[in-house]
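Apart from one protein chain that is not included, each protein chain of the complex appears where it belongs.
Up next, chain A:
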Amino acid sequence: MPELAISTRGLRKTYRTRLGRKVVAVQGLDLDVPVGGVHGFLGPNGSGKTTSIRMLLGLIRADAGTMTVFDRPVPAQLPEVVGRVGAIVESPKFFPAFSGRKNLELLAEAIGVPRKQVGEVLEQTSLGERGKDRYKAYSLGMKQRLAIAATLLKQPDLLIFDEPTNGLDPAGIREIRETMRGLGDQGRTVLVSSHILAEVEQVADTVSIIGHGRLLASGTVAQVIGGSTAATVKVAVDNHEAAIRILTAAGMTVRADGNYLLVDGAEHPADVTRRLAHQELYVSELAPVRADLESVFLELTAGEGLK
């Protein structure tokens, strides 16, 4: 059993625009996605998420770098693993004049999946009866569900969703989130790209943050949040001046916040207690201030957005 569902090293892609200008979309991306659970793939607009996903799926050629999916080098061995990978890249794209069901039947037949499974995945995504309608006439949410139904035809071990909640209403967003969580809990790997962080934070086990086609941070959600300077400790202590002096001397940044002190830059919250206790200052309350993914993301990607 491989450890990594996806791994890329030094992945690069440069687009050439119509006018011959070059756009570096991905520059040396090292991405690791562990097997099992939901992995958030985060980055500002234009940071290269979709481009990376397209390269993994063999839709566009990488200029340089290596990629593996379940330890198989891709795109060379993509045909061998593609049956285990379901993907929705950007918006769902099907034949507009065919019904949802017909679209799925064609796909099922192409990969040799029995037809009755089409009915099952339509039920699973609660499209059921609407499967008979033309794809063209679907609402955005139904299109998205049909796309998920299509990926489920393969019973994949890895699902790649590129901004799956784009344009959905809150109920739709929650539904997709629950679907992803459910898939992750079944032991499948879900890679979900997004820039809606609150949403990813609720569902992801691990995340990677990229900017300008490079990896900025990666790990469990807790690691990424904790590993950033955004990890702040809130301290209650009697003698503010003395505490500020001691902690600043230890290389931390301290701000007063009412009756509390906010301490940044401590390696570990216990450090704060230890140093103050040394000088006979006793902490009556100490709590890490929970940073959220959003603040970490904004900090990491400051200035990395669209230029």
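One rule holds for everything that comes next: contacts are C-beta pairs under 8 Å (C-beta built on N, C-alpha and C of every residue); 3 or more make two chains touch, one makes a residue touch a chain; residues count from 1.
Keep in mind that, in the parts below, contacts and distances are computed from a predicted model.
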{"item": "Choices \"Copper oxidase\", \"Xanthine dehydrogenase family protein subunit M\", \"Fe-S cluster assembly protein SufB\" or \"ABC-2 type transport system permease protein\" - which one is the UniProt name of the chain not shown", "value": "\"ABC-2 type transport system permease protein\""}
{"item": "Selected residue (touches chain absent from view) among A:Leu4, A:Val24, A:Ile60 or A:Leu262", "value": "A:Ile60"}
{"item": "Touching residue (missing chain; options A:Leu4, A:Leu78, A:Ile173 or A:Ala242)", "value": "A:Leu78"}
{"item": "Identified contact with the non-displayed chain, of A:Arg9, A:Arg72, A:Lys102 or A:Arg275", "value": "A:Lys102"}
{"item": "Touching residues (missing chain, whole complex) on chain A", "value": "54, 57-61, 75, 78-79, 82, 85-87, 89, 91-98, 102, 106-107, 109-112, 147, 150, 154"}
